[in-house]
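My questions will all concern the structure given below.
Of the protein chains in this complex, one is absent; all others appear in place.
Naming follows writing order (A, B and C), and every chain is counted from residue 1.
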Amino acid sequence: MTKPLNIGTIGYGFMGKAHSNAYAHVNYFFDLQYRPILKAVCARSADKAKAFAAKWGYEAVETDWHKLVERKDIDLIDICTPNNTHAEIAIAAAKAGKMILCEKPLAMNGAEGLRMVEAVEKAKVPNMVWYNYRRVPAVTLTKQLIDEGRLGRIFHYRAKFLQDWTINPELPQGGTALWRLDAAAAGSGVTGDLLAHCIDTALWLNGSIDCVNAMTETFVKERKHNLTGKVEKVGIDDAAIFMGRFHNGSLASFESTRYARGHKALYTFEINGEHASIFWDLHDLHRLQYFDHRDQGIVRGWRSIHVSDGDHPYMGNWWVPGLQIGYEHSFVHQVADFLKGLETGKPAMPDFRDAYRTQLVLDAILQSAREKKWVTVARG
Amino acid sequence: MTKPLNIGTIGYGFMGKAHSNAYAHVNYFFDLQYRPILKAVCARSADKAKAFAAKWGYEAVETDWHKLVERKDIDLIDICTPNNTHAEIAIAAAKAGKMILCEKPLAMNGAEGLRMVEAVEKAKVPNMVWYNYRRVPAVTLTKQLIDEGRLGRIFHYRAKFLQDWTINPELPQGGTALWRLDAAAAGSGVTGDLLAHCIDTALWLNGSIDCVNAMTETFVKERKHNLTGKVEKVGIDDAAIFMGRFHNGSLASFESTRYARGHKALYTFEINGEHASIFWDLHDLHRLQYFDHRDQGIVRGWRSIHVSDGDHPYMGNWWVPGLQIGYEHSFVHQVADFLKGLETGKPAMPDFRDAYRTQLVLDAILQSAREKKWVTVARG
Amino acid sequence: MTKPLNIGTIGYGFMGKAHSNAYAHVNYFFDLQYRPILKAVCARSADKAKAFAAKWGYEAVETDWHKLVERKDIDLIDICTPNNTHAEIAIAAAKAGKMILCEKPLAMNGAEGLRMVEAVEKAKVPNMVWYNYRRVPAVTLTKQLIDEGRLGRIFHYRAKFLQDWTINPELPQGGTALWRLDAAAAGSGVTGDLLAHCIDTALWLNGSIDCVNAMTETFVKERKHNLTGKVEKVGIDDAAIFMGRFHNGSLASFESTRYARGHKALYTFEINGEHASIFWDLHDLHRLQYFDHRDQGIVRGWRSIHVSDGDHPYMGNWWVPGLQIGYEHSFVHQVADFLKGLETGKPAMPDFRDAYRTQLVLDAILQSAREKKWVTVARG
Partner (left out) sequence: MTKPLNIGTIGYGFMGKAHSNAYAHVNYFFDLQYRPILKAVCARSADKAKAFAAKWGYEAVETDWHKLVERKDIDLIDICTPNNTHAEIAIAAAKAGKMILCEKPLAMNGAEGLRMVEAVEKAKVPNMVWYNYRRVPAVTLTKQLIDEGRLGRIFHYRAKFLQDWTINPELPQGGTALWRLDAAAAGSGVTGDLLAHCIDTALWLNGSIDCVNAMTETFVKERKHNLTGKVEKVGIDDAAIFMGRFHNGSLASFESTRYARGHKALYTFEINGEHASIFWDLHDLHRLQYFDHRDQGIVRGWRSIHVSDGDHPYMGNWWVPGLQIGYEHSFVHQVADFLKGLETGKPAMPDFRDAYRTQLVLDAILQSAREKKWVTVARG
């Protein structure tokens, strides 16, 4: 028999949907002791909360997150709200002894992130941050190949996250739909939104970053603000580039933007090692490109691996070889691993501390861009 | 409020899983009046039926499909069993007034298929066959582009479905797991299993086929049979190739095999029209390749369309541009369309009659291969 | 010191250019005892012959090929004229004791081809046919991989040659520029022009073909004829499809057309063996796709081999790894091999007899399409 795990979700937007879907489906595909129960969803608008609850089968709704956090029948608080609310909610939830799953980036900055880490570590509550791309099977396979030592010494790690949805200068900023364009709500622009993903993956795959040198740009300087109705200065970064050095001696080359026409969600990374290289691309997330120099010369080439076989990470739980999965499955995998972590006592990563380390890289990037100089990343 | 639609599923294998997942998913992503309820699952093994019911939340189990068909609390019978059982179950279900969703191919042959068509048409019960690939968004988009007349006169339609999972001669035939290799259960080999998909799509996209000329091959002539334990003659076709002519004058070139090393589920089609061509590939099912000769010459090229925008078929119901969906979503779409059809009175296709027409092409192919001559496809 | 080999070229069109370029190039990149000398070019129009000679440095011109064939200072006759002239010229050249290089297809049909074979074999003159694609390095590498036994038993060989340049019904037929559309000059349409290439490669890579079953189509039934100025019936095949069986038991699936919008010269082949598969595509001729099932499962995938390393066939003679060569290099390689054959006494292939065997397959295809039945290929 499975044990129920009562979920209280805060936020009903894109991530509320992605997480709810993961909770609803994980037990169909993974054998687990725990079973998430969609207990309550919280949103300031009662109507929207009710509609979301009806759609996804949440048993109850709340309109004040404090109430949700206080409910005795909730085991886990899932934070799907804008970045500027993460800390307050998470710290309250930790004090209430709840498990916490928090959307990324963890916090508005490292200092805030540290307070969150301290809160969950003091409360000893399971905690995890939704850097979901670690659990795309091709990405997990990358980790496995690196851990097996197949790449040898690493020389280069480069990552990009390119989008094109904010090129139109008529697009407003702020409000429920566009809080990511509002510095007050989001903290930063592509740095916290997109680079954060690239950095989480990089730290996981290639270890910590020693120092960075960054530049940012805001191409559209003013946009109408949805909350005030006025044209206001844009406070976020539209694009961010940084170079740097990992502690293992490899060079970092990262870039993110929302002004790359033709790319919707082009998160790519490439790792060049002494013996082998790996490339991955979110637009074809079910494939991994692998080059192994130890292959015989005349038949050496980049291998396009269709990551859909039963011995590929997570894939034995889904369909049959050749049949691909999609974006949302990364969330299902993350929930599965979290629940497995509760069973085994080996927590699934990234936890708040891991995400705090990513936050410190983000801080260094923003400081470097501001001060136009190399910045050493603080150790977390 | 949604209306419950009580589902009785027969079979717990790969397709039982794919369909159950679709029923469980569909209302989260599509606004529909009906809501499937997983009422009962039927399997000869009570243990297996119970385990499947527990996993997917079926309320009850049956071990005799006749019982399931007779239950008053079942609205819809979903047939996920080997091909040689479809007709008997479907005809009984029709007589019992149930809606019927049947796995493909509809029947063992055209004659059997016709009896099934007559049964559902006489009973006036909603019916549909699981040719799921029509609802891969890129394939649905192809239909839309053709219907808009973008391709002009069609010259060529070619399709392949290539796999490689039966190359090992030690693989046995028959039994629960390998009934597809047993002619008694499957009727034919790749013709009914793989070409059937290609033909369903082709008839939908390009209209009916006039005549065919086919060859089949069985590369491994004998395999151990799981039911008898003895090495027995293999009765199925391992590979099938046919050429032919559509009624619209275009040429058909089709091939399927389970002996194409390196391809797991490489269903591809390409259509060449006067003005434009289209190519699709199941291994990257979220992309469509489109060439439009009317583009200006110097920038003319095959367009790789990432079918994930909100205005692409079905995609507005899922995530955001750039985030791909997977194989199982085609089943969700098919259930959504079936339920929508119940609402609107415009039945979702392909129904049994459509699938019977596909069966007639399969019959012609097998006859042509046997008799080594051109065969005109019977009209259904 | 190199020995001069005096070339007399008949025809100044596309192939005259491709061959002349090969003669002019070959000694720069290959160490050879022989050096082609562009001695004379022959064309009915003296002006055109002179212009071509000036461009390419031919020492002399002729307007009657009989004169050219009779010249004592010519060692080798290169036939670059329409198909219906090959036999007469070649037989005369053989009688005159000249080496002969003949454009493909060898002849208008097998019977004519046989007379040509008999002529060169009787005269014991070196002879070769310009099936140049054997010498694209990726294709030569394919031969090498097959000869090493890497593929194991072959199950499937499929090839296509797709073009789109005759879709416009206003395009006339016949005359100097468009003789390929005139059955009297070309013998057949895509069968002799495009399938001939596919068959030559296939016989080389996969051995002889036992039997074929073909269909052809002429989509545009009438076109203005350039020689008569009248609208006349089109006698060539616009498209041809055939299936068949190789003597090694593998299945053949071939197609060619000039009505595949979006493809300019898409010659592709794929070979599926027990252990490995290979795919090649003329549109990216410097790459070979190779899948080896013996690779470890989790990193198994199609390898995209950039055939530009020094240990790839012919490539050590050109640039450095990563720098690709183009179409015309296949002709340079063929000349290099022909000259090397003169040195070593091991003639370069395909000779007239090889090309005659291809002709017999073409005959069988056309007969099968005409008579709508399976045809056994005659042995050559």
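Please note the rule applied: contacts are C-beta pairs under 8 Å (C-beta built on N, C-alpha and C of every residue); 3 or more make two chains touch, one makes a residue touch a chain.
All values reported here derive from a predicted model rather than from experimental measurement.
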item	value
Candidates B:L171, B:A184, B:L227 or B:I305 - the one touching the absent chain	B:I305
Touch with the omitted chain, as defined above, among A:R35, A:K143 or A:H156	A:H156
Among A:N213, A:Q324 or A:T358, the residue in touch with the chain that has been omitted	A:N213
Missing-partner contacts on chain B, residue numbers	141, 144-145, 288, 290, 292, 295, 297-306, 309, 311-312
Touching residues (missing chain, whole complex) on chain A	155-156, 158, 162, 164, 167, 213, 215, 217, 219, 239, 241-243, 245, 249, 251, 253, 255, 257, 259-263, 272-277, 291, 293, 302, 372-374
Positions on chain C contacted by the hidden chain, ascending	14, 18, 20-21, 24-25, 27-28, 55-56, 163, 165, 263-266, 282-287, 306, 308-309, 318-329
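Heads up, the rule we're going with is that only the chains that are shown with their structure count from here on.
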item	value
Rounded Å distance between chain A and chain C, as computed from the means of their C-alpha atoms	55
Centre-of-Cα separation between chain B and chain A, whole angstrom	36
Inter-centroid spacing, chain C versus chain B (mean Cα positions, whole Å)	42
Touching two or more other chains - residues of chain C	302
